[in-house]
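Please find one structure pasted underneath; my questions will follow.
As you look at this complex, bear in mind that one protein chain is not there, while each of the others sits in place.
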Amino acid sequence: MAYHDIDEILMEQELVPVAFKTEAKWLGHLDPGSASPDLPEGARLDIPFWMVVNLHHQDAIEVFAPKQYSQSRRNALIAEATSVNLNEWSSYYYRLGLRLENYLLDVGLMQVLQQAFIDRYRNILDLSQHSMEEDATDATRRLDSLEKKLFNAGHAAVAEFRMWKRNEHGRMSAASIVSQGRKRKAERSND
Amino acid sequence: MSRYGARAVELLKEFRRSEANFLIGPYNEDAVRRIVQEVDELYAECLRISEAMKRTPEEIPALTSALTVHHSAMQRNKRCLLAYLQARVLQIEQVRWDFGQAPPASVRDSYSPFEQQYMSQYNQILQTYMGSVQCTLTEDLNPPKDLLAEVRCLTNEGEIVTENGTIVLRKNSTLFLRRSDVDMLIRQGLVEHVHSTDR
Amino acid sequence: MFQDDLDDSAFDAELNNDVRRLKQSWLNEKNAPEILQFESELVKDLTDNVQTQIRQLSEIQSSDVMTAFANNLKRMEYDRLLFVIRSYLRTRLTKIQRHAMYILSSAEMRQRLSPEELRFTHSYVTLSEQHYSNSCLHDFPEMIQRLDEKGMIPEPDLQTHVFCKVMEDVGDVEIERADVSGVNSVTLLKGDQFLLRYEPIRPLVANGSVVLL
Partner (left out) sequence: MAKRFLEFTAAEVEFLAEDTIITIVPNFQMDMLFFISGTVGPFSPSLPVQVPVWLACTLKTRKRCSIQAPEWLDVAYLSAKLDEERMFHDRFIEMPEHFMEISAMLLECASDDIRNASQLRGIIEDICEIRYAKARHGLSILQDNPVATQVNNLSLMEINSIRPFFIHAMNEFRNFAQTLQATRIRANEVP
């Protein structure tokens, strides 16, 4: 686990449905539907993943699969992994799924995740090797953040290699912050 | 759903948006202050829960979850803030490598006072290290192709002193400069590379 | 192979072995997830050598065209070596910054650094601690002010995959514990290239029987 990894931190903000195994005093405010200051035994609500870790460690809660991992979603992934817009389901589909392993103990879910990644991975490979700079955003719209990272890694290396082949790599270029600044200025003056 | 940590997550998302545009966003002092304040409140709540536990030991099982949640929320805020600060530190260090000791004012204005201080001290320890190995590491970032590189001036910068003497930058004029001198000028956006002389 | 034919040439016989070793250390350093043993003598010898030569060159102001030409060519060679040295040191400094606290916490890692790098690491850790403390930590309740709690210190990922080339026959190397996968070892023979995890070949990179690509 990377402490400073912003993606990891944002992933841990995803909501997870849980049920409290015992009464939890003074935590009523976690449940927007409840007016009571306390959570009764068996209370079901969604809490962010980062809150799950320690509560589960103390055996205070039972954890359920978030809806993006429901049986119908799994079936859709098994049937046609490549046509699913994973990003729409969750930007952290795989990462959260993998992290939930410890809490759900669901071998079936892990198999579905692994197979989905293997099935979709070939498309990502093709995209990263073929798509040009302009349409990269469009191509990656349907990818979750883990897939996007993979795409970016492949895409950047191919772009650099192509530049070398075009013999442009010898050119030194301005730092990205400066070129950006200049470009923005130019756009403004065109207005 | 609890709003604990929501501000801190917002701060990180804001950072992500600037980063996507290759910009160093302004240091969000207000957000940092509010997050620190939230940590204070969470801590006060932890104390309140602990005291209740001492007062009524039979309620300890029912209060443990509340203590855990508030404690986790403190750690969560801390982690978000440190991630924010560290991500910015990486950018600040990058600026030192890209622009040398004099970054553009627009970049510098985005720093907090502590970040300004970080910048100058980072610069110092880097200089000390480079001095001790007798090697200026911040130049020569690309493999040398030839001794000279042809550049076109982008601004009327006038006279500039380099390692190998004084040169005059007049807009749109072309110059042949020693590669070691050229690197930094290009990264500062003062000149652009025309082509390698040997390729 | 044509390359092998050329290896016997007179040019190659005089090739300074240090330069070749430096280039390999540079490759290893760029591709290994962790900081490797500093090649102190290599770097010191080559740096001294290059700097002496550059000084000598700048003292010779020859009006003879051919001498000036030869000097230019020499200067180009020195620049090439300087580039490798600088890039090697830069790569190491990048890793040091990433894993500074981890490096300081381990005697084994500390001794991989040059004295100059070690001094830099200490200053860098002090600087970071100061900055995080000033910016937010010292405003926190004391119980959460620490920077070295479990999981907080960034460490190199030794499990990452690397590309490597086998320089001498090694034989079977266990790559994976048997419970993770059925097949768990791979035979490393001279000349083979692999993509595999770094951790199992870590000692082989250190002793030079495997190099990273």
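Note that the chains take the letters A, B and C in the order they are written out, and that residue 1 is the start of every chain.
FYI, contacts are C-beta pairs under 8 Å (C-beta built on N, C-alpha and C of every residue); 3 or more make two chains touch, one makes a residue touch a chain.
Note that the structure is predicted; figures quoted are calculated from it, not measured.
Asker: Can you pull out the displayed chains that the omitted chain is in contact with?
Answerer: A, B, C
Asker: Touching the absent chain in the whole complex: find that residue among C:S105, C:Q145 or C:N184.
Answerer: C:N184
Asker: Name every residue on chain B in touch with the hidden partner chain.
Answerer: Touching the chain left out of view, chain B contributes residues 90, 93-94, 97, 142-143, 146, 197-199.
Asker: Which parts of chain A face the unshown chain closely enough to count as touching?
Answerer: 94, 98, 101-102, 105-107, 110-111, 113-114, 117-118, 121-122, 125-126, 128-129, 146, 149-150, 153-154, 156-158, 160-161, 163-165, 167, 169-170
Asker: For chain C, enumerate the residues touching the unshown chain of the complex.
Answerer: 1-3, 6, 9-12, 14-16, 19, 23, 27, 30-31, 46, 49-50, 53, 66, 69-70, 73-74, 76-78, 80-81, 83, 87, 90-91, 93-95, 97-98, 159-163, 175-176, 179-181, 183-186, 191-197, 213
As a convention for this text, only the chains that are shown with their structure count from here on.
Asker: Out of A-B and A-C, which chain pair has the most contact pairs?
Answerer: Taking the two pairs in turn, the one with more contacts turns out to be A-B.
Asker: Between chain A and chain B, what is the gap in Å from one C-alpha centre to the other?
Answerer: Between these chains, centre-to-centre, one finds 25 Å.
Asker: If you average the CA atoms of chain A and of chain C, how far apart do the two points sit, in angstrom?
Answerer: Here chain A and chain C have centroids separated by 33 Å.
Asker: Among the residues of chain B, pick out those that touch two or more other chains and give their numbers.
Answerer: Residues 82, 86.
Asker: Would you please write down the residue numbers of chain C that are in contact with two or more other chains?
Answerer: Expected reply: no residues.
Asker: Can you tell me which positions in chain B touch chain C when the two form their complex?
Answerer: These residues of chain B touch chain C: 32, 35-36, 39-40, 43, 74-75, 78, 81-82, 85-86, 89, 93, 112, 114-115, 117-118, 121-122, 125-126, 128-129, 132-137, 139-140, 143-144, 146-147, 179-180.
Asker: Can you tell me which positions in chain B touch chain A when the two form their complex?
Answerer: Residues 1-2, 4-5, 9, 12-13, 15-16, 21-24, 49, 59, 61-66, 68-69, 71-73, 76, 79-80, 82-83, 86-87, 95, 98-99, 104, 106-107, 142, 145, 149, 182-183, 186-189, 192-193, 195-196, 199 of chain B touch chain A in their complex.
Asker: Which positions of chain A touch chain B when the two form their complex?
Answerer: 3-6, 9-10, 12-13, 15, 20, 22-27, 29-32, 38-39, 45-48, 50-51, 53-55, 58, 60-61, 167, 170-182
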